[in-house]
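Just one protein chain is left out here, and the rest sit where they should.
The block that comes next holds chain A.
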Amino acid sequence: MSHDETLKESLTRNGVSRRGFLKFCATAASIMALPPSMVPAIAAALESARRPSVIWLSFQECTGCAESLTRSHSPTVEGLIFDAISLDYQHTLQAAAGDAAEEAREEAMKENWGKYILVVDGSIPLGNPGYSTIAGISNLDMLKETAKGAAAIVAVGTCATFGGIPKANPNPTGAVSVSDIIKDKPIVNVSGCPPIPVVITGVLAHFLTFGTIPELDELGRPKVFYGNNIHDRCYRRPFYERGEFAETFDDEGAKKGWCLFKLGCKGPITYNACATAKWNEGTSFPIESGHGCLGCSEPNFWDMGGFYKALSQPAVDVSQTAAYALGAGAVAGLGIAALNRKKKADVATDHQTVTIHDLRRNDPSKTEAEDS
């Protein structure tokens, strides 16, 4: 498979017909949330698109993101798009190992300098470079080196986008996200733990088709996929409005499919495509299977106060703080009370009785004669 081959050629070689190709374009349009009228334009763009080289670096991660992508049922648009790129380096998927693998990375970088897409999953430890290394190279060095020649970076998963679980309190490795380190390249944050497969491929499809990265939100996430709030799209929303909440996972409310807010659902603060794109070939999404949203596509989702604590509850222990403040307030109040009492007592002791005679005596306008 050469990089000079166009996407169309590659798909044809893989036995994809013209009809199949247009279907692929239509699917690509729909995952990029583009109108069907865009399909011919996409087809034209893709027909001449060169298969871009993709280098995938995995740092402090669990391989869940790669699993999410590769375990999606085939044949799918995800699979097709994966055929459409040249994945030149990926620990989990590549056959080569050791030096051969590193050589493959270096070669791909040299050949496609300035043009390749860098995909990163996992966070980068800054505490000690030894926490995570590949072929003796620290994650930080490898990221910096590989990012230099990249056309764009796609941070896949919440670890790479926001630090994720490694960064969770107390962040033992000093983990940071890709965008904390790389400042001079376009970075697309595809967050989620793991991200929805179609979202990962949607970003790649966008890059393939338009050669640019999609429009991003304030957290660097593509708006087309992260523009919707889970709570806004949740089919349990009417129960929320009516104040009908499941109190436990097996009570009447849970059986009736009531809102999971009290069981810790973070849907109201989570932006992702789960409620619309769904998981497992469109089967369902977590709330549909009876579990509240964890908010996995948001920064700090691990530290939001607990997965099973309602969103409106404090993220920290306030009761104890309040108890201390109460004690301190009482002590200070008694202190002030003592001061006030002292003032009152002082006033009482300092009180001098004054006679009419005393007042007159001090008045110079009155003469002694008048006085007597």
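Points to keep in mind about this one:
Keep in mind that, in the parts below, a residue touches a chain if its C-beta (ideal position, glycine included) is under 8 Å from a C-beta of that chain, and two chains touch if they have at least 3 such contacts; residues count from 1.
Quick note on the criterion: contacts and distances are computed from a predicted model.
With the options "2-oxoglutarate synthase", "Nitrate reductase gamma subunit", "Fumarate hydratase C-terminal domain-containing protein" or "Succinate dehydrogenase hydrophobic membrane anchor subunit" in hand, the undepicted chain maps to the protein name "Nitrate reductase gamma subunit" (source: UniProt).
When the missing chain is restored to the complex, the residue among A:Arg242, A:Lys255 or A:Arg360 that touches it is A:Arg242.
The chain that is not drawn here is touched, among residues A:Ser17, A:Thr92 or A:Asn340, by A:Asn340. Set against the missing chain, the residues A:Gly20, A:Gly64, A:Pro129 or A:Pro268 yield one that touches it, A:Pro268.
Contacts to the hidden chain, counted on chain A, fall at residues 162, 218-219, 229, 231-232, 240-243, 245, 261-262, 268-269, 298-300, 303-305, 309-316, 318-319, 321-322, 324-326, 328-330, 332-334, 336-337, 340-341.
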